[in-house]
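Heads up, one of the protein chains got dropped from this complex, but the rest are sitting where they should.
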Amino acid sequence: MTASGAAPLLAVEDLRVAFGRRGALVEAVRGVSLTVHHGEIVALVGESGSGKSVTARTLLGLAGADARVTARRLEFDGIDLTRQDRAGWRRLRGRRIGLVLQDALSSLDPLRRVADEVAEAQRDDVSRARRRARVLELLAEVGLPDPPTQARQYPHQLSGGMRQRALIAAALAGAPDLLIADEPTTALDVIVQAQILDLLGDLRAAGRAVLLISHDLAVVSRLADRIVVMREGVVVESAAAGEVLGSPAHEYTRALLAAVPSAATRGRRLAAPAAPQRPAEVPTVPVPVAPVAEVPVVEIPVADVPVVQEPVLAAEGLAKRFRDPHDGWRDAVIDVSFELRAGEALGLVGASGSGKTTLVRMLLGLLEPDTGEVTLDGQPWSGVAESARRPRRGDLQAIFQDPLGSFDPRLTVGALLGEALALAGVPRAGRRDAAVRRADQVGLPAALLRRRPAELSGGQRQRLAIARALIRQPRVLVCDEPVSSLDVSIQAQILDLLTDLRAELGMTLLFVSHDLGVVRHLCDRALVMHAGRIVEAGEVETVFTAPRHEYTRALLAAVPVLRAVRPGTLSAQLPTIEVGR
Amino acid sequence: MRVAWFLLRRLAVGLAVLWGAATISFATLHTMPGDPVDTLIGPTFGVTPQLRAQINETYGFSEPLVAQYGRWLGRLVTGHLGTSYQQQAPVADVLGDQLWPTVELALAASAVAALLAVGAALATAGRHGPGGRALRGLASSLELLAVSSPTFWVGILLATVFSTWLGWLPVAGATGPEGLVLPAVTLALPIAGVLAQVLREGLDSALEQPFVVSVRARGVGAATVLFVHALRHAALPLVTLLGWVVGSLLSGTVITEAVFARPGLGRVTLEAITARDVPVVTAVVLLSAVVFVVVNSLVDLAYLVLDPRLRDDRRAPDTPGPPGAPARSGRSMVSGATQKGSSA
Partner (left out) sequence: MTTTASEIPGWPGFLAARATRSVLRAGPGLIAAVLLLGLVTVAALWPGLLARYDPDVIDLAASLDGPNAAHWFGTDQLGRDVFARVVHGARHSLLLGISATALGAVGGAMVGLAAGLGGRLLDGLLMRVADILLAFPELLLALVVISVMGPGPVNAAVAIGVAAIPTYARVVRSSALVVRRAPYLDAAVALGQSRAHILFRHVVPNTLGPLLVLATAGVGTATIAGSALSFLGLGTRPPVPEWGAMLSEGRNFVESAWWIVVFPGAAIAATVVSVTVVGRAARLRVEGRPR
């Protein structure tokens, strides 16, 4: 695609970045090499801790005061970046190399108007009027609908997609040759994400070079010319996009690709088969082998989960509205009815703000519906006193999106499990052993029982949440976005764990997610929620291959899908509907 | 329209606080043990029953408490604060004479405190190099010392060193601008210590926010980042402290005026409390409440000026509120309350 013979715009060879003081140096980047040419989009892909963001910031001299940067070669357009003083960096930043960060709400100064932010990177030698005109031009260029209005507004008055566009406009204001975009779409809904990615594609068409940093191979696959895969500070693979996606050379890239859930992954494990049973993220602590055999775990041997057409949990005409401090009332959930059948895995899909969480809270008996009714096993579940629900709570357990928030921060892992074991009627003397066994069941080593949840990794926290929920031996497990804050490979492990446990225990699952791939991988049936209503329901394959509602169609069209060959502009094919707001 | 509504609500809340303060102080001071006549005359004289009756008549002590309260409140509304037991003069006059020396002292101290705090914070914020680290350590040690040293001790030491030993400044009791220096510095030091800490913390946390990386990536220099971006963010917690500052100034004057033998409200308050001069104590309490109401209205207005997020009723639905901002309800009135209690 690009002339690889020409001199690259950016050339990095053996870049190393270390943090800390003498004696306690930690290398975050350990020998990274990459090149970016004019008119090319290079993607830097890796999971958290891979060093991809540190690499990006180092290219702008923003790695931090205590960072030690060394490189065999670090050149931008013939300029040696290792020899820049403060003034030198200031000349480069904004005007030669621009940066776009994720989450524009915190990446734009919340106290200043959009126009001021965009004007900041412009050259000082132009007149005020010229500068203002240029701001409006830039805002129009990034596709903001009404530049004069948005220029006057503050970041919090814009929607997420508009903020991200404004941030890109601010980065383009100095007309940089290279734009570094660090996770530019991570906080956005899929449909908005597709639009922002198209915008980056337009920049390439205009001859700019883009270094796109992402944790998501699927996002990158729509756009990148070349892909650089990083892991723990090292580049493991670097090749043309089609090659990396089509025939990955490195085992880690293969594992990463295999870990992305989709229709094709149904019924098979996501985590690499080579990976040990215990997750790699668990620190290597000598684990005493617990005497597991003493008390038999209650087992329900089910080879194939039978889908019995009998509702366990049912919602009938549920509605909930909240008082909005300024707008009177806001309908969060409107007339929702559905049944969760024994043994099935039901997916609930929707963008943020679609009412999923409110619905889940009503189903869990944490929030009373305004109208409508929830029944569990045909008995009323909503509209009754908590004391009437409490004896039946064991049947219906939940894990939440933010596992850390769902644990009392004062308690240790052992105490948290102990509380649930006490509820399940395990006598005090047996709780310690039982906690070890329960932790083991979800792949948590016993050494972690003495830690507090804040000291666990994201994956470990979600394992703990699952272990705690399972202690009460629920027949229904409600999972509210359980993997959305996790890295792909950790997500794969948690999804595998849920699949295994479901097969082993015969649980019924209600799985809430914004990620269509995850639902398609795991669920039998799916509900699509939009603006408080369920707009589509049916067998997963039917919903995903023959959607009837226009929102579902728009959603499906916008989902980034791993593919080796890049298709044309995606959002152009979308029906024009405003989503989410 | 919005401003008018804001001011109107502020006024109503302010009046309610004043009424509450008046009522609580009346209730407290009129249920004091002992006969108010004894308090009025002093313990040394034998009082004839006639005189006692006459005093009771004049002050209405024999009436039921509710009637006294009603009469007192009625007079208060028409601007009559009563007559000082001790000085036999209208309370308004007693306080009015002493108002200016205290205001003068408070203003001078505020200026000194602001200067010291802003200087110390700007010089040390965001500096993580080896030299910067040493400077930060020194500054925060001095601040801690300033906050932890009792005002009266510092006052005595300063007076001894600069007036008695060095003779640079007039001794206690002097008037005029030179006489203001030592009391103002004494009063300002603990306040400056707290303000400098809060301002530096504010600057540091502003400099750590993600948007600063964006700003720097645009090629903006360090000074611009500090003055144009970070300072405004750091001003928000500082504004919250304004109520606390005024409170500290009020209580600080009681001690500073005693140490430096200056006239002023603090001394009047102390004397009134020692002599149980109920009308004067009540008036001081009310005055302090008025100051509080005014200052907190200013604080809330300053928030609206500084933070556009609070100006907006209509925000994008997925936008969280600004971190650390006061809840938008009548309660923001006491936004400074939780920061209170750092020095006396």
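Structure notes:
Read from first to last, the chains carry the letters A and B; within each, the first residue is number 1.
Throughout what follows, a residue touches a chain if its C-beta (ideal position, glycine included) is under 8 Å from a C-beta of that chain, and two chains touch if they have at least 3 such contacts.
All values reported here derive from a predicted model rather than from experimental measurement.
In terms of the touch definition stated at the top, the absent chain reaches A, B within the entire complex. The hidden chain makes contact, of the residues B:Ser25, B:Thr124 or B:Gln209, with B:Ser25. Only one of A:Arg341, A:Arg393, A:Arg451 or A:Arg553 touches the absent chain when the whole complex is considered: A:Arg393. Across the entire complex, the residue among A:Ala332, A:Leu364, A:Ala434 or A:Val540 in touch with the chain not shown is A:Leu364. One chain is missing from the display, and on subunit A it is touched by residues 361, 364-366, 386, 390-391, 393-394, 396-398, 400, 402, 405-410, 419-420, 423, 454, 468-469, 472. Summarising the interface, subunit B meets the missing chain with residues 16-17, 20-21, 24-25, 28-29, 31-32, 144-145, 147-154, 156-157, 160, 164, 247-248, 250-251, 254-255, 258, 269-270, 272-274, 276, 281, 284-285, 288-289, 292-293, 331, 333-334, 337-338, 340-344.
We take it that only the chains that are shown with their structure count from here on.
Separation between the centroids of subunit A and subunit B, computed from CA atoms only, is 48 Å. Note for the complex: subunit A touches subunit B at residues 57, 60, 62, 65-66, 86, 89-95, 97-99, 101, 103, 105-112, 120-121, 154, 156-160, 167, 170-171, 173-174, 325-327, 352-353, 581. Those residues of subunit B lying in contact with subunit A across their complex are 128-129, 209-211, 213-222, 229, 232-233, 306-309, 312-319, 322, 328.
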